[in-house]
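Structure, as structure tokens:
With one protein chain held back, the other chains of the complex are shown just where they sit.
By written order: A, B, C, D and E. Residues from 1 in each chain.
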Amino acid sequence: MLNKNIQTFIACDCEYENAEIVLFGAGYDGTTSFRAGTRFAPSAIRNESFGIETYSPYQNKDMTDYSYFDSGDLELPFGNPEQVLDDIKERSGIILNDGKKTFMIGGEHLVTLGQVRAVAEKYNDLYIIHFDAHADLRDDYLGQKLSHACVLRRCHEIVGDRHIFQFGIRSGDREEFKFADGHTEMHKFTFDGLPETVAKLKDKNVYLTVDLDVLDPSVFAGTGTPEAGGVSFDELRRALTLVCSELNIVGCDVNELSPPYDQSGVSTAVACKIIREMLLALL
Amino acid sequence: MLNKNIQTFIACDCEYENAEIVLFGAGYDGTTSFRAGTRFAPSAIRNESFGIETYSPYQNKDMTDYSYFDSGDLELPFGNPEQVLDDIKERSGIILNDGKKTFMIGGEHLVTLGQVRAVAEKYNDLYIIHFDAHADLRDDYLGQKLSHACVLRRCHEIVGDRHIFQFGIRSGDREEFKFADGHTEMHKFTFDGLPETVAKLKDKNVYLTVDLDVLDPSVFAGTGTPEAGGVSFDELRRALTLVCSELNIVGCDVNELSPPYDQSGVSTAVACKIIREMLLALL
Amino acid sequence: MLNKNIQTFIACDCEYENAEIVLFGAGYDGTTSFRAGTRFAPSAIRNESFGIETYSPYQNKDMTDYSYFDSGDLELPFGNPEQVLDDIKERSGIILNDGKKTFMIGGEHLVTLGQVRAVAEKYNDLYIIHFDAHADLRDDYLGQKLSHACVLRRCHEIVGDRHIFQFGIRSGDREEFKFADGHTEMHKFTFDGLPETVAKLKDKNVYLTVDLDVLDPSVFAGTGTPEAGGVSFDELRRALTLVCSELNIVGCDVNELSPPYDQSGVSTAVACKIIREMLLALL
Amino acid sequence: MLNKNIQTFIACDCEYENAEIVLFGAGYDGTTSFRAGTRFAPSAIRNESFGIETYSPYQNKDMTDYSYFDSGDLELPFGNPEQVLDDIKERSGIILNDGKKTFMIGGEHLVTLGQVRAVAEKYNDLYIIHFDAHADLRDDYLGQKLSHACVLRRCHEIVGDRHIFQFGIRSGDREEFKFADGHTEMHKFTFDGLPETVAKLKDKNVYLTVDLDVLDPSVFAGTGTPEAGGVSFDELRRALTLVCSELNIVGCDVNELSPPYDQSGVSTAVACKIIREMLLALL
Amino acid sequence: MLNKNIQTFIACDCEYENAEIVLFGAGYDGTTSFRAGTRFAPSAIRNESFGIETYSPYQNKDMTDYSYFDSGDLELPFGNPEQVLDDIKERSGIILNDGKKTFMIGGEHLVTLGQVRAVAEKYNDLYIIHFDAHADLRDDYLGQKLSHACVLRRCHEIVGDRHIFQFGIRSGDREEFKFADGHTEMHKFTFDGLPETVAKLKDKNVYLTVDLDVLDPSVFAGTGTPEAGGVSFDELRRALTLVCSELNIVGCDVNELSPPYDQSGVSTAVACKIIREMLLALL
Partner (left out) sequence: MLNKNIQTFIACDCEYENAEIVLFGAGYDGTTSFRAGTRFAPSAIRNESFGIETYSPYQNKDMTDYSYFDSGDLELPFGNPEQVLDDIKERSGIILNDGKKTFMIGGEHLVTLGQVRAVAEKYNDLYIIHFDAHADLRDDYLGQKLSHACVLRRCHEIVGDRHIFQFGIRSGDREEFKFADGHTEMHKFTFDGLPETVAKLKDKNVYLTVDLDVLDPSVFAGTGTPEAGGVSFDELRRALTLVCSELNIVGCDVNELSPPYDQSGVSTAVACKIIREMLLALL
């Protein structure tokens, strides 16, 4: 007798009951105003993950020594962002209520809002660490409140002033940078100040959201709005290892890979390695 | 003194007041569930149009002898399909109320609904001719009523039974084909029966919607859901010339070109020629 | 509790015990001498299959009314074609011995040999119907006996003279065409003669192997050695429906899709529709 | 001792002295006004030619039975079309004066003019057969007399009225079609009338120029200005076989393949097969 | 009544009379000897510019506070470089004579010569700052004096010895480097020495020409002759901000983006940001 064809991110194949971290894909890009394609990221990442090793020479750890579960992709109703966020919140909630960490793979950045709603329902006094090229602090975008360009602004309405720490930001309109001055802690262009942030959030519940376009487009071309002048792979890797190993990350996401815009496959491979390093550092 | 940089579909450069046909772009693809990219169609078509001639050896007519105006693209709020349709309806309404024919370039097929609403407001007893690979008659798609997969079903709610004539249809779920049996006049696979339809609609107000994926993907690869077994360019060209020259077309649209999925540029070039032939046949 | 992420060809999701047809992928292309990439076909086809419908308007049948099972992909040792063929033979053998039809998705054409070995072990007096642009009758290729260019020659050694019926062949060296004269029944360029072949094989056990490059490259560009002058999608669809519905097909395969060489996705979509039409006609 | 690395079109490897037909590449596209890239055609064709067979099942002939020589590519001075034409004329002249047929691979269509000048110097009362999507009869293009869009007009100045026979033409401005009425024999859209032309030119010296965009873009996407509605591969193959085997072709060219615009490689493969069929029919 | 479709680089939409800087496109690449495609740069840049912000967090300035005008693209006669340069010179002259700065977007690097001719006619004792991977100091290229590979040599004939300052140069033939020794001031590989150059040219009229291939191909792949080992985006951004804000730049150009060679769109996005930073620093 033959088995069904189970597909997971590499080495995320334990039983659900035993998993400490549960992945899922939220391949939604319905509010993306320029180049779409992040909808294909979760499956592309899963396929490509078998091209990387389970062992990290950076951390000298191997994924096969830990327990990860990949619960597959949500099927999301394009054209109805509110419903999309509800579906995401529901999936995240199940994982959190089973006492596990939730690890979401987007999709455009808006998907973060759905999971943050679930996490904030479970954890009080939630802090957010945000790696991104873009501030994502617009109040609305062409009149829409639910947009990838507004997602951290919406999160700010949930977690409140000075609970969001932004790094790597190098694009936004003038108003977003002004808003950041009063309401978030924004570190422009680099990860400068990250050790201090980590020290400050030592005993807090922290949500981590990684927009992969924080990377320089030289190494991550496959994204909707590439912004030159970004951080290097090693800078991001080190920053993530620090945050994931030192802080109490209760949930996280990695988003904005758009596979159709990188025919070489490099961007997808980069996303896989970033996810591996995060998964290893989180446990 | 230098002029501003005006960009139009080739030869669509008369003054608005003199125009008999007014084009506009509605580059929305927010409900596209699989491969997006039709948002880029209007500007790609405009650029590519300078690679074709204004003269048609098929019709022995030249665009420079007629009056077309290109009013550019709508800026549409992704993530809010209802608002998108309102914006389209408003633009179409202005054109219709100025006594001109409206010619919309999509975008995904959902945009048709916005313009049909405007046309139906101006013209009673409206008929629709629909060229497409897909029936687009679903009542909802993943719970959404406003979806490219439902657009003709929504149009049917406006124009009523037996007012929609579908040609070239070769894909849909079983329910859509059943619905067509009772409510539309569907011609599967080909344009068989088109002359009879044209004869029947001789004195009617007719709206024409052309989903370019009615073409075989061999000649039109750049679309979200290519369906093998389609009609040839010459079959479509002849069908459109017949419809546009014989019937009273009060508005029309051409949609579902997705330029990123045809790197060769052939699909965009095909769209341009189709539009030229339609523009020439309409006047 | 969340489920594991099961991925199948669309609607191939019954339990193994109930399945009448069992699919598997054999993504091997290690002897491909020119453009490789067919290794990616099975997973590309699985992903893309959710872009097609389960209902066929051609046959007026729906996959949801039948029982198909997708047992996933073999992991094959590149660099060792003999072992590859053994692995394929083993998988095919399990399916056949459980009384089911086996449906393999290649991979390069050499994979056919592995499955034919399994089928020939179970069924005496086996006949092969072969759709292809290439004769594949070389005795060796650069000294190698196990090559995609020799696969039907190897099959001929198993099933014997006049047991292979070839259609659509339009490429080969002079020797291959001479060999065909004496040993197979070759129909060049088209499906002419197929009804007679079907009549002749009425009560036989028949294996069907479909090299998708029998299609014209206009509609199937994504293959290693595209050969202009091929059959159309509708011609292939009709030929396959005839063969699959009229004959006792005990096993079959579809091969030579190379997704990296068709960025538009059309070729993969074509493969999916061909597989759907075969699956529906077989039951 | 090791040999130098000689690269030829497949089977064009005899000694120059013995050759009946001599090929060369003229990869110039400096007047191409839209999408360039035909400069890469000769080397792409040479590389790709090893993916086709030397044997043609259509003609039942094998290139290895004849004598062809590939003299490589001219290095042409971009930015100076007059010099480019001189360089081409010189190469063609050498071949013609050695009593061989000259077979040029473009490049854009302008290169034809250089070779026609050489041929016309050697042969009086020269006739031209021209397969193309475009009339190429403009008197000038943006003020330039030497342009791919004017090449047949320039040839007309050499060979005179009623000495050019055009087939497959489906694009041009109104003036070009008018010019054709009085000065060339133009067959629009198809090869209708070709047998009559062949009969008429039976004992004449004929130059054959093949702009590959006469093919439908479905099978030949890799060209600068694809024009839907073209002839099929089989129609072109048959037309070429007729012309090359029945007439006294003293020189010929195949042009306008632009490899960068067909990532699948199909267009280049098509060009190779067309060239093989011509080479076989010419001898 | 509807407006015409005006397309500009983002925020370059003031009235001509009020503009301090006037942009235009010179999409010529007719002497490009290897990979062409820079002809498409101006329109690609215009389209892509709406994906960047008008606000620069680097300079804390916003384009909406200044007056820029985009006068569109020249239509240039391919095949006649002398005429191309005349057309460019004429456009630049109009802008300069209206007391504005001229900002040209190439096209290949040869276009610089046309504008430098115009600038040198208006300003005596002109200096040129040249950022590039290539020396562009050949006296001729395959016999042609007007070639992208000779453009700075031609400029040197206009502005004279020691009036050209070259930075980032990392490719050329031996003669070019020798020529630079005696006639220009060349800084190889980097921007080392730029502050000293800026100090030296404080009160001079300076023309700035930026060949974007000075950037490392990691971040700027879309160019005809990519040269590894280039400067980073941040290095170029800082160098340009320094030059544009500290010196009296009377005219400038940005050239050698070839959009077809970067399917990801990153190179075009980089060009847009470079242009934004220059536009902001110039005023």
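Rule of thumb we're sticking to: a residue touches a chain if its C-beta (ideal position, glycine included) is under 8 Å from a C-beta of that chain, and two chains touch if they have at least 3 such contacts.
Everything numeric here is computed off the predicted structure, so don't read it as measured data.
A.B. asks: Identify the residue among D:29, D:73, D:132 or D:227 that touches the chain left out of the display.
C.D. replies: Per the contact definition at the top, the residue touching the missing chain is D:73.
A.B. asks: Given the contact definition stated above, which residue among A:6, A:266 or A:283 touches the chain not shown here?
C.D. replies: Missing-chain contact among the listed residues: A:266.
A.B. asks: If I consider the whole complex, including the chain that's not displayed, which of A:16, A:189 or A:233 touches that chain?
C.D. replies: A:233
A.B. asks: Of the residues A:55, A:123 or A:189, which one touches the chain left out of the display?
C.D. replies: Selected residue, touching the omitted chain: A:55.
A.B. asks: Of the residues in chain E, which ones touch the absent chain?
C.D. replies: 34-35, 169-174, 177, 188-189, 216-219, 221-222, 225-229, 261-263
A.B. asks: Which parts of chain C are in contact with the chain that was left out?
C.D. replies: Looking at chain C, the ones touching the missing chain are residues 29-33, 35-37, 39, 75-81, 83, 141-144, 146-147, 260.
A.B. asks: Mind pulling the chain D residues that touch the left-out chain?
C.D. replies: Its contact residues with the unshown chain are 1-8, 16-17, 22, 24, 43, 46-47, 69-73, 91, 94-95, 98, 263.
Operating definition for what follows: only the chains that are shown with their structure count from here on.
A.B. asks: When the centre of a chain is set as the mean of its C-alpha atoms, what distance in Å lies between chain B and chain E?
C.D. replies: Centre separation, chain B to chain E: 41 Å.
A.B. asks: Residues of chain B that contact two or more other chains, please.
C.D. replies: Each of 35, 216, 218-219, 263 in chain B touches at least two other chains.
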